[in-house]
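Here the complex is missing one protein chain, while the rest keep their positions.
Each chain carries a letter (A and B) given by its place in the written order, and its residues are counted from 1.
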Amino acid sequence: MDKRSEMHRRERRRYVIGYGGSLLLTFAVFTIAYTYGIETKGVYLSIELLGLAQLIVQLIYFLHIDRRRSSREDLDLVLFSTLVLLIIILGTVWIMGNLAVRMHTYPM
Amino acid sequence: MTDTGFLGRLSWDSFPIAGLIQTPNANEIVANAAAAVVIVGVIAVVGLLTWFRLWGPLWRDWLTSADHKKIGIMYIVFAIVMLARGVLEGVVMRAQQAAGPGDGFLEAEHFAELFSTHGTIMVFFVAVPFVFGLANFLIPLMIGARDVAFPVMNQISLGLTVSAGMMLMVSLVVGNFSTGGWTAYPPYTGAAFNPGVGPDYWIWAIVVSGIGTTLTGINFAVTIYKLRAPGMKFMRLPMYCWTIISSSILIIFAMPPLGVAALMLAADRYLDFHFFTNDLGGNMMNYANLFWLFGHPEVYLLVLPAYGIYSEVFATFSAKRLYGYNSLVIATMCIAVLSFTVWLHHFFTMGQSALINAVFGIATMLIAIPTGVKVYDWMATLYRGRIRFSVPMLYGLAFLMLFVIGGLSGVVLANPTVDYQVHNTLFLVAHFHNVLLPGVLFGLLAGYNYWFPKAFGFRLNEYWGRITVLLWTVGFMLTFLPLYFVGLMGMPRRSFSWEDPSFHPYMIIAVVGALVILMALLSVVVQLWVSIRDRDKTRVPVGDPWDARTLEWSIPAPPPPYNFAIIPQVMDRDNFAAAKERGDAYPTPDAYEDITMPRNTAIGFMLCVLSGVWMFALVWWIWWLAALMTGLMLLSFILWTFRLNIEEVIPAEEVRKQHEAWLDLVHSSTAVDRDHETASENRGLARPDLEAVT
Partner (left out) sequence: MKRAPTHSYPGLNLGRRHASADKASEVVTFGFWVFLMSDLVYFGLMFAIYITMIDAQAGGPGPHELFDLTSIFAQTMILLTSSLTVGLAMLALKYNLPRWRIVFWFCVTLVLGLCFLVLEIRDFMSMAEKGGIPQRSGFLSAFYGLVPLHGLHVAAGCLWLVVLGIQLRMFGLTDLLMSRVVRLALFWHFLDLIWIGIITIVYFGGLAYG
C-alpha cells in the first residue's frame, strides 16, 4: 500500500513538473514579447525556440514519450511524423514563397 | 450561399430526362442511357434480392458483419461494379475522340464530366477499394491473426467508401458531376466559375471516402504492428504485408492534404472564403500544392500493394523463395519515404524557379532506383524456378514487360525541360495508364485469381482467365501505346474535339483497343460465371491449391470465421512452405480454446446511409436535412459507444469439431503435384515439388 502511494506521489510530481515547466515557458514567451516588442530582431526566433521547448516538455511529462525501450515505437512514430511534417511544411513554404517572389506579390 | 427552400436547389430541371425532352440529341441520349442503367441496375438488384428472399441473409451475414474477410469481399464487389462504369466511360471517351476530326457526338460539358468521373472513379472507387478489399481479406490471414485491430472501424470505413461512391452514381441521375477533372483545380471549380452542383458532388465524395480511407490505413498499420502471431518478426512478414505497411503509412500521412484541399475548396464554395479564389488574396497554387502532396503518395499507395501481390505470385508460381527479400523490403520503404518528396513534378510548369524544379526532378528520378531493384529481384525469383504459366503468373509477366515501359516514360517526364514539352498532352495520359493498368490493375486481377479459391473454396476457370489476360494486355497496348505518339505530336489531353488529321489513325487504333478492354471486362464476368457454374469440379476445401508458401494457405478454404483454430507459432519467413518441407504442415493441436470474436453491428451500415443522405443534402443545399443528418450521425455513433457488450465467444468444443473435421479431410485427400494443378483432382492438398525447392 505504501509503495503504491509512493508511486502515486512520483507520478503526480511528474505532472506538476510538466505543468510548472510549461507555465514558466509560457510566461517567458509573453514577457519577452511584451518587454521587447515582437518586431525586435531575434525576439520571434526566441519565441519559436521557447515554443519548441514547451512541446518537448509536454511530450515528456504529459505524454510520457521518452527513449525507454518499451516506448520506442511511440517515439519512432513521433519522429517519423515530424519528418513528414517538416517535408510537407518546409516544401510548401519554399515552393509558395518562391512563387510569390517570382510573381512579385512580395512585398505587398 | 443563398437562402433556399425546402428542397434546396433541387428541381425538375435537375433530372437528365428534362434535358432529353427539351433537346433530344445524341448527347442527351447518352446521358439518359447512363441514368437509366443506374436505375435499372438498382431495380434489378432489389428485385433479385426480393425474389430469392435474400434480404435476411444479406443483412445478417454481410451488411452487419464485422468479419474482415466479408468486408474485404464487399470492397471488391463494390470495386468491380465501379470498374464497369469506369471502363464504359473510357470507351465512350475514346469513341468521342475517334469520331473526330471535329466535334464528335458529345458536347464539351458532357465530355468533361466523363473524364472527371472516369478519373475520380478509377482512383478512389476502383483502385482504392480493390486494394483495400484484398488487404482486408489477406492481412489477418497472413500474419496469423483472427481479425483486424478494429473490426467495427473497418466496417465504418467500408460504409463511408461505398456511400461516397454512391454519390457518383446519384450524380448520373440527379444533376451532373464536376467538369473539373479528377484533380478539380480551382478557380475553375470555384463558385465564381462553376456555381452548379458538379464540384460539390466531387468535394463530398472525396471528403467522405477520404475519411474512410484514413481509418482503413490506421487499421492496417496497427493490425500489422500489434497483432502478429508469436514468432512473426518483422523480417518474417510476407512481402505483401510489407507493402501494405508502407501503403498504410502513405495513407495516414497523405490523405490529410486531400481532405484539407477539398474542405478548403468547400469553404470557398459554400462560405465565400478566399483560399483559392482569384480575388482578395486567394491563391489557387496552394491548391495545386496541397492536392499533389496527396496525389503523389496516392499512386504509390496503389502500386505498392500490387508489387506485394506480384512478389507472392512470382514466388509461388516459380516454386522458389522470393529472391532478395531484404532488398525488396528496403526498396519498398525507400519508395514510401521518397514518395513524399516528389509532389512538385505534377506542376513543373507552374512557374517556380529552375532550382526547385531540378531538386524535385532529381528526387523523382531517384525513385526509379528502388523500383529497378524490385524488377530485378522479381526476375531473379523467376530465374531457374519451376515456372507454371497460370493466370496470376501471366498477369505478372505482362506486368514486368509493360510496366518497365511506363516506368521509363516516367523518368522521361521527371525531367522538367521535357515536361515543359509534353505536360498536359496525351503522352502523360499514356504514361499514367501505363503504370496504373499493368502496375495496379493487373496486380489486383492477379491477386483476385490467386486468392479467389481461398475466399470461396473453388478455383476460377483457367481457360477464361487466360483469355482475360490476353484481352487486357492486347487492349491495353492498343489503347494506350498510340497515345504516346499523339502526345508527342502535341495532342492535348482532355480535348473533346481536335482537327489535325495526322492524329486520326492513332485515335482509331485507340478506340479499337478500348473495345478490346471492354471485352476483357466482359471476359472477367464470363470467367466468374463459368467458374461458379463449374464450382463442384474445382473445389479446394483443404485450402492450398497452388502449393503456396505463406500462412493464409495453411487453413481451410473458405476459412472459418475465426481464421485459425489455433494461433500458429511462426518459425520461418515462408512458414507454411517450411512446414510442408518438414512434413508437419497440418499438425493436430493438443487443446482448443474459446475464441472471442466481434459481434455483428449495424453501425457501419447506419453511417453509410446517413452519410449518403448528408452528402446529398449538402450538394443540393437542403440545409435542414444536412443538419438533421449531422445530428443523427453523431447520435448514432455516441449511442453505439454505450454498447459495451461487443464480443461473442465461440466455444472451444465447436472449434474442435470443425477443425477435426477439416483435419480428417486433409488426411483423406490425395496430394496432387504441380502438373495437375488445374485438374479437378486438385482438392487443395499440395505435393511439394522437392527438386524445385531451393
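Here is the rule we use: a contact is a pair of C-beta atoms (placed from the backbone, for glycine too) under 8 Å apart; a residue touches a chain by one contact, two chains touch by 3 or more.
Just so you know, these numbers come straight off a predicted model, no measurement behind them.
Engineer: Missing chain touches which shown chains?
Structural biologist: Contacts of the omitted chain with visible chains: A, B.
Engineer: Of B:Ala108, B:Val222, B:Met350 or B:Leu400, which one is in contact with the hidden chain?
Structural biologist: B:Val222
Engineer: Among B:Phe150, B:Trp202, B:Trp343 or B:Phe442, which one is in touch with the chain left out?
Structural biologist: For the chain that is not drawn, the touching residue is B:Phe150.
Engineer: For the chain left off this view, which of B:Gly86, B:Pro257 or B:Gly475 is in contact with it?
Structural biologist: B:Pro257
Engineer: What is the set of chain B residues that contact the non-displayed chain in the whole complex?
Structural biologist: 149-150, 214, 217-219, 221-222, 225-227, 252-253, 255-257, 259-260, 264, 267-268, 271-275, 279-283, 286, 290, 293, 638, 641-642, 644
Engineer: Quickly run down the residues of chain A that touch the omitted chain.
Structural biologist: Chain A touches the missing chain through residues 4-5, 7-8, 11-12, 15-16, 18-19, 22-23, 26, 29-30, 33-34, 38-39, 43-44, 47-48, 51, 54-55, 58-59, 62-65, 68-71, 73-74, 77-78, 81, 84-85, 88-89, 92-93, 96-97, 100, 105-108.
The working rule: only the chains that are shown with their structure count from here on.
Engineer: What part of chain B is in contact with chain A in the complex they form?
Structural biologist: Chain B reaches chain A through residues 225, 249, 253, 257, 283, 285-286, 289-290, 293, 340-341, 343-344, 350-353, 356.
Engineer: Note which residues of chain A are touching chain B in the complex, please.
Structural biologist: 73, 80-81, 84, 87-88, 91-92, 94-96, 98-99, 102-103
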